[in-house]
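Only one protein chain is missing; all other protein chains are in place.
So, subunit A:
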Amino acid sequence: MGKIPRFWGVHAEPTKLLRLILALLPFAVIVTAYLIASHVRLEANPSDKLTPSVSKMVEAVGEMALTKDKRTGRYLMLADTLSSLRRIVIGLGAAAIVGLFLGMTMGLFPGMNSTLHPVVRFLSIIPPLAILPILFIVFGVGEVGKIVLIFIGSLFVITRDIHEETRQLPREQIVKALTLGASQFQVLWQVVLPQIMPRLLITVRLCLGGAWLFLIASEAIASTDGLGYRIFLVRRYLAMDIIIPYVLWITLIGLLMDTALRLVVNWKYRWYVASQ
């Protein structure tokens, strides 16, 4: 055998350092491409708004994050972030809790399954954004409508996933618990629930993307604050120097949430990670 390939082909074994460099490479390409484009365009037209320079963006962020808004007396970026986070956490959290119990009872009790499975399937196919007008009409354009949109948009995905996961628990486990004297309630509470928990966290992780979509869509349409509201507001002035940092900020928050959920699974559910 010859030299171990480091990059090309199915046998490649990149070294640790090479892996790091490779991971950073695409980011470097994107940033460089932007910087060049920005430079070239600003050279041609110093008042161009589409590709602001880095210093322009830093300046804009400083304004948004570090100075009090004259009209409301708040730090806008912080206020936007907290409003958006509150909506997403309440909406997704409620969907996780309700979806967990719906999914588990459907997976464990055939009677419940017969009752709920068809309707859950039907509801899960309705595009959540299509009912946004209904939500705004029914709940108003305040907080409730936005939270309910995130809730509904995530609930059925979570329910279906937990249902599937519960059904895939080996039948033997449930029978075994019964031979150890478990009541049906104990089976649900002590056998099914603890084994489904790590799966719930993973499902919530996967639902984060959708939840952000619903959040920003509803904030864009009717709101007075929030990250989505802000970028759609400043769009009118083509304020790319605010929009780009906001998008990066939203991405960073999403990345942190995703990482946090993954770490919780790895720490608290070692047996689950080991059995995957």
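Keep this in mind: contacts are C-beta pairs under 8 Å (C-beta built on N, C-alpha and C of every residue); 3 or more make two chains touch, one makes a residue touch a chain; residues count from 1.
Here is the rule we go by: contacts and distances are computed from a predicted model.
Per UniProt, the protein behind the absent chain is "ABC transporter ATP-binding protein"; the candidates were "Transport permease protein", "ATP-dependent DNA helicase RecQ", "Electron transfer flavoprotein subunit alpha" or "ABC transporter ATP-binding protein". The residue touching the chain not shown here, chosen from A:T15, A:T67, A:S183 or A:T224, is A:S183. Touching the chain that is not shown, out of A:L132, A:V191 or A:L261: A:V191 (per the contact rule at the top).
Contact with the chain not shown here comes from a single listed residue; of A:Y34, A:F101, A:F122 or A:W271, that residue is A:W271.
Seen from subunit A, the chain kept out of the figure touches residues 170-173, 175-183, 186, 190-191, 194-195, 269-272, 274-275.
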